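For this view, one protein chain was removed and the others were kept in their places.
So, subunit A:
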Amino acid sequence: MGKTYSLLLLFALFDLSDHTCENVQEQPEYDLLVIGGGSGGLACAKEAAQFGRKVAVLDYVEPSPPGTKWGLGGTCVNVGCIPKKLMHQAALLGSALKDAQILSLSALFLFHSCSSSLNVRLCCFLPNRKVKYFNVKGSFSDPHTIRGLTKGGKETILTAEKIVIATGGRPKYPIHVAGALEYGITSDDLFWLKESPGKTLVVGASYISLECAGFLTGIGLDTTVMMRSIPLRGFDQQMASLVTEYMESYGTKFLKKCIPTKVEKLESNRLQVTWKNTDSGTEETDSFDTVMWAVGRAPDTKALNLETVGVKTNSETGKIIVDAREATSVPHIYAVGDITEGRPELTPTAIAAGKLLAQRLFGQSSELMDYDNVPTTVFTPLEYGCVGLSEEKAVQCYGSDNIEVYHAYYKPLEFTVAERDATQCYMKMVCLREREQRILGLHFIGPNAGEVIQGFALGIKCGATYPQLMKTIGIHPTCAEEITKLHITKRSGLDATVTGC
């Protein structure tokens, strides 16, 4: 009791605001409670712990409909970026081996070993004995209290002064397709399959869909992508069509303008998918071993019981509405990562936002997360990296007369000798047209796009202009150097193919 009293006293010295006159609350156990042990949540918790605060993280993974579950670390580590990049790399090795024609599909097994080892690593560097971890499913019972339930139904009550919601999102299933939930899987399950998915249909045209279809093709599987309208919505559409064009030449099949209507299980255990081709108006059907839905992601806010505490969400998307400080409609409750409305669904933004939030909460910082010029890379067979505005967006913001687009079709040296087709190796830089020519966006398709674009993102963040880029000496022979040699404008109509040095 004495301990509680002294803590209370200490607390009272600093902050009385939470103590209403008629009901002196018990001192919250934790300074910060983070719901969700993914990239954003863990980054925020770790940072807060560095300021010597008492921090707890709640993490609980609801099994996916087919029953896949995993441990701490969130989407990125378990069913997102990390296993996907490993598969992408396996696929690249696979296509490097195309001549050999000896593809073993045991590649998929590698996830288990690697994901679990990463899990362990994450757990190790999580606490430093400072962050307490609970494997419970948390929901609000009052603004400062979280009720946690273990898998066995045991209840834990945790109280905290400040709460961060970072429970992320999960893949959606289509609602009006019979058999979708019953027979289909999502990206949550793909990486944990015990055996090869075989002939696969991937439904959707998001980057997740294209990435998964890309590596499945790469490891030698018969893979089809079904898309309703355009690929990579939100990305530059010229680049998006180059990405899918390359995938087609790489062997991925595409069913364009098609909407699935039902999935049935055949006696052979295969799945028969029926869809409507909106172009021809006909109904078509084919059978697959696996059907994967990649039709978008949605947060699971229902279980959090947000209404009781008054945290506002967007009724359409279910995502939590936050301001520039990541604060929700309830002052001491914050949210970061995929669960927040209008933010990019990317690990590094969640991490950066989580860290900055902890610094503002406990480190006397006022620095806000800047969501402009966030670079990203789509790990399709030919990678696509970009930062800043798409050409469409730039035209929309500034008008086509006020922007200058420099572009080039180039041929990576590694493609030349191997006589690989480099038709889609393309880059473009969107600049303002006025004298300074500030760079608004940079788009790069080619090998190692992720590694290439990071440094340019830094330059663009610093306000790089076209002349500044031209002043930098190239590195010969690399693909990245082609960016510093861009000189053909789209406006000129000249041939943008790079010829020699």
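In the analysis below, a contact is a pair of C-beta atoms (placed from the backbone, for glycine too) under 8 Å apart; a residue touches a chain by one contact, two chains touch by 3 or more; residues count from 1.
Everything below uses one rule, namely that contacts and distances are computed from a predicted model.
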{"item": "The complex's invisible chain, by UniProt name, from \"Glutathione reductase\", \"L-aspartate oxidase\", \"Large ribosomal subunit protein eL14 domain-containing protein\" or \"Spermatogenesis-defective protein 39 homolog\"", "value": "\"Glutathione reductase\""}
{"item": "Contacting the left-out chain in the complete assembly, out of A:K172, A:K256, A:R270 or A:K461", "value": "A:K461"}
{"item": "Selected from A:P66, A:G318, A:P348 or A:G363 as touching the chain missing from the view", "value": "A:P348"}
{"item": "Residue touching the undisplayed chain, where the options are A:L72, A:A240 or A:C479", "value": "A:C479"}
{"item": "Where the unshown chain meets subunit A, residue by residue", "value": "76, 81-82, 85-86, 89-90, 93-94, 96-97, 100, 102-110, 113-114, 117-118, 219, 346-349, 351-352, 370, 373-377, 385, 413-414, 416-417, 447-448, 450-459, 461-464, 468-469, 471-481, 483-484, 499-501"}
